[in-house]
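For reference, the structure I am asking about is given below.
Here the complex is missing a single protein chain, while all its other protein chains stay put.
A, B and C label the chains in the order they appear, each numbered from 1.
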Amino acid sequence: MLSLETRIGALALKNPIMPASGTFSEDLADVLDLGALGAHVTKTVTSETRNGNPTPRVCEVRGAMLNSIGIPSKGVAHFLDHVVPFYSQFDVPLIVSISAGTADEFARTCAALDVPGVAGIEVNISCPNLEEDGKAFAMRPSTTEAVMQKVRGATALPLWAKLSPNTGETTEVAQAAEAAGADALVVCNTLLAMAIDVETRRPTLGNLMGGLSGPSLKPIALRMSYQCANAVDIPIIGCGGISTVEDVVEFLIAGATAVQVGTATFIEAGIMERLIADLRAWMQAHGVSSVADLVGSVRDQEAGDGMLLAEGVS
Amino acid sequence: MLSLETRIGALALKNPIMPASGTFSEDLADVLDLGALGAHVTKTVTSETRNGNPTPRVCEVRGAMLNSIGIPSKGVAHFLDHVVPFYSQFDVPLIVSISAGTADEFARTCAALDVPGVAGIEVNISCPNLEEDGKAFAMRPSTTEAVMQKVRGATALPLWAKLSPNTGETTEVAQAAEAAGADALVVCNTLLAMAIDVETRRPTLGNLMGGLSGPSLKPIALRMSYQCANAVDIPIIGCGGISTVEDVVEFLIAGATAVQVGTATFIEAGIMERLIADLRAWMQAHGVSSVADLVGSVRDQEAGDGMLLAEGVS
Amino acid sequence: MTVLDAAVKADESVGRFTAFTRDTIVKSNEAVNGDYRLLVVSAPEEILNCTPGQFFHLLCPSEGADHPYLRRPMSIYGYDRARGELQFLYKVTGAGTRGLATLTPGAQLNVFGPLGRGYSIAPDHSRIMLVARGVGLATLAPLAQQARDQDCELVAVCSARSPDMLLSVDLFRDMGAKVITLTDAEGTSGTQNLQHVIEAEVEGQGVDAFYTCGSNRILRLLQTLSRRFDIPGQIALEQQMACGLGMCQCCVRSFDRGGRFVQERVCREGPVFDLQEALSC
Partner (left out) sequence: MTVLDAAVKADESVGRFTAFTRDTIVKSNEAVNGDYRLLVVSAPEEILNCTPGQFFHLLCPSEGADHPYLRRPMSIYGYDRARGELQFLYKVTGAGTRGLATLTPGAQLNVFGPLGRGYSIAPDHSRIMLVARGVGLATLAPLAQQARDQDCELVAVCSARSPDMLLSVDLFRDMGAKVITLTDAEGTSGTQNLQHVIEAEVEGQGVDAFYTCGSNRILRLLQTLSRRFDIPGQIALEQQMACGLGMCQCCVRSFDRGGRFVQERVCREGPVFDLQEALSC
C-alpha cells in the first residue's frame, strides 16, 4: 500500500511534488495535468502593479542559470479576479506567494488574499526591506520575525516562510520564522550571483546581479534544509536544483516533508509529473511505503568511515 | 609589449595566476615549473598540530565538489623548518595562509611566520571563532575586524584577508577587513553545502557538511568579487571555480587584480601553467596589452538592453 | 539530462495539451549557404499542429566545452504533417546553435512545442506582403504555405546579401508567390528602394496586410507605410527565453498600446505581435 501522501501542518498533499514560485503559471496546463501536483504555488504577487527588472532577465552559467526577473506583478486585485478562479478547478491546495517592501504591507497583502480558494500563503521574504538598509528581510532573524509576526496577525491560513541562501544566519532565521508563527519553511530561494560577457564586458543580466538556480544550487539548498530541519519543529519544504528523483529523495532524507521544483521545469516542462511517477517507482524498488519513512531519515550519526584514528600527523 | 604583470599592493607578481590555499603544495613541482606562477599560496597552517576532519573528506556533486578536509596541520615550527626553505628556491612571492581559533592566536601565528622568505600572509578567517558562538570570523564585520586588527599589529608583511561566501554581509566584512589594515582581499573560500547518498542515507562527507568548490561556485564568487571591488580600495584576488581563461578574464573585468585557481588543478594538474599561456594569447587576440587594462573594466552602466520602457503591465 | 520521451502518452494527451516534449530524429542537417543550416527532423504527429510564426524550444546537445543548459527558441521553418517532418533554418551564433550544427542524421533532438502565437491571415484578405531579411526568412517561410492554403496571394520581398536568400526564394516561388529580391550586392536593398518597391505594390495591385520579423529598419519603414496606407500588419519578435511557455517572465518586451507602454511575453503573447504596437530598439 504505497502512498505518496504527505502533510505540511494542516495541509494534506497527495504527493510531495510542487512547483517553485516564479517557475509556474496557469500556462503549464498546456503541457501537463495540473491536478496531478501536490500543490500549486504561484509567482510572487505584490499588492500594487510592478514592472520587474530590465532585460536581459536570465542568462545561463555552467549547468545552472541566473535570473533577475524581479517581481513584475499585476497586483492583488487582478490576481483575485483572474488567477484564483483558474486554480479553483483543481483539487489541489493553492499557495499564493506574496512580497512587499514593509512588514505592514506584507500583512495587508496577506489579508487581501485570505479568500476562499487560497489554501496557504508563501511569504517571500527574499525581497529588499525598504524601511531599513534594503537588505532582504530573510537575511536577518529580526526582520524575518517582524514580517512573520505581522502576517501571522493578518490571517489564519497556513503560512510558509521562504528563506534565502544569502545569509550567514540560516538557523537563526528559521527559528525566528517559527517563533513568529510560520507553519512551514521553504528552503530556499535563489543565491545572489553574477556573470559578465568577456567580449562585451557587460554584465549578462540587465540588473547586474541575479539569483542562481538549478543543479548548482542543490548542495547548498540541501545543507540549509538539513540545518533547518534540525533547528525547528515545523515542516521543511526543500527547494533548489531538484531535477531527478534521487534529488527528491535526498531532500526528503535530509528532513524535507515536500519539495518544490523550479528551474528543471524550464528544461523539461513535464518534469513534475515524471518525478511523481519516478518517486513511486523508487519507493517501490526500495521497499519504502510512505513518504514519512524517508523524511529526516539521514544517518548522520554514521557519517565517518572510521578510517582516521589519528593522534598525530606524520 | 604585452605584459602579464600585476600588483597586489606592494607585491609585484609576474602574472595574475596563483594557486588557492589547500589545493597546492610542493608536490605540484612533480608536474609543472612552480617558478612560472604569479605567487605561491600554501595550505592553511595553524600554530599547533591538528588532525583535520574524519574521512571521507571529499565527494563530488554535479559539476563541482565538496570537501571537509579541515585544517590538518603540522604546526608552524614544522612549516618554518620544511616548507619555507623549499619555496625559497623560486623567485615567486610566498604567501602563507594561517588560521586560528582566537584573534590573539591569529596574531601569534602571524608573528611567528614573519620571517625572510615569507612575502605575505593570507588570513583564512573562514574558521570557527572559538571564543564566541563558533561561527566563522569571516561571517561578521566585527569578528573580521577583530582578527585583522590583531594580525595587523603583529606584522608589517602584506596581509590578505580571505572572505567567506557564507555570509549575508559581504561588503561590510570587506570594509571591516580594509579598515583594520588588510592589504588585499581574497574572494572567496568555499560555500557550505551537503550531499547524502540516497542508497545508504549517509552524508557523503564524514563531517556531514563541507565546502562547495569548482565551477558551480563561480557566479557567486564573481558576484562577491564585483561587490568587494566596488566597496573597498584595496586589491581583490578572485577565487572560485576558475578553470578557463575566460573565467580568469571575467574575474579581472569584474574588478579582481589577480586570481587563485583551486579545484581545477585536481582535474588538470598543469592548468595554472596553461592559463598563463592562454591569458597571454587571449590578451594578444583582443589587443589588450596589460592586465590593468582589464581590471575593473566591467561596463556595468550599460547592462540593460533598453528593451523595457514599461509604465504598466499588460 | 535524460528527458522522458512521453510518446506513450501521446494518444490521451493530444487535444487536451498543446505543447509536447518529444525526441525527434534528425533526417538531415546541412549548410544551405554561408551562414545558415537547414535541420530536418522526423517528428510525431501531435507536435505538427503548427501555425506559421510559432516556435519550438530545442534542447541543444553539448559538444566539447559547450554545455548549453537552457533550451533555445527556434522558429518553425517548415512543418509537414503528412511526412511527419519539421524543419528549422538556423544561424550558428553560440553554444546552443554550435551544438545543433553537430547533429548528424539519425541523432536525437529533443524539442518542446509548438509554442507561442503565430501569424494569422484574415479571412477577407486576398493579397498580403511579407518583407524579410536574413534569417528572418526562417520565420516567415511557412506563411507562404498558409497563404496558398487560404487562397491568398502573396508578395514576398526578400532582402539579403546576394546568395543568402536563394533557398527561401525558391520556396516562395514554389508556393506561387510573387518574389521581389533586393540585394546589397546589386545595391537594391537600401531603405529608399525598399520603400519604392513596397509603395509600388500597395499602389498597384494593393496589399491587405504586412508581415515581417526582426529588422528594426524594416519595422520602422513598415510602421510608417502601414499608418500612411492604413494597412494592418504583424511582426515576429525575438527575446531571450527560459521557459518558452509564459511562466518565467524573462522574455518580456515593451509595446506601445495607444501611447501607454505595456510589457508582453514574447513566448506567450507573441512571438507575433501587432506591427503598430511593436517598438524598434
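Heads up, the rule we're going with is that a residue touches a chain if its C-beta (ideal position, glycine included) is under 8 Å from a C-beta of that chain, and two chains touch if they have at least 3 such contacts.
What you are looking at is a predicted structure, and each value in this text was computed from that prediction instead of being measured.
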Contact residue for the chain not shown (choose from A:5, A:81 or A:305): A:305
Candidate in contact with the missing chain, chosen from B:25, B:88, B:142 or B:200: B:25
Listed residues B:214, B:238 or B:304, member touching the removed chain: B:214
Contact residue for the chain not shown (choose from B:17, B:45 or B:65): B:65
In subunit A, positions touching the absent partner: 244, 305-314
For subunit B, residues in touch with the removed chain: 22-25, 27-28, 30-32, 43, 51-52, 55-65, 67, 69, 72, 214, 243, 263, 265-270, 274
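Simple rule for what comes next: only the chains that are shown with their structure count from here on.
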Between B-C and A-C, the pair with more C-beta contacts: A-C
Of all other chains, the one whose Cα centre sits farthest from subunit B: C
Centre distance in Å when subunit A and subunit B are each reduced to the mean of their C-alpha atoms: 31
Separation of mean Cα positions, subunit C and subunit A [Å, integer]: 36
Residues of subunit C whose C-beta touches two or more other chains: 239, 252-253, 263
Of all residues in subunit A, the ones touching two or more other chains: 51-52, 55-56, 61-64, 72
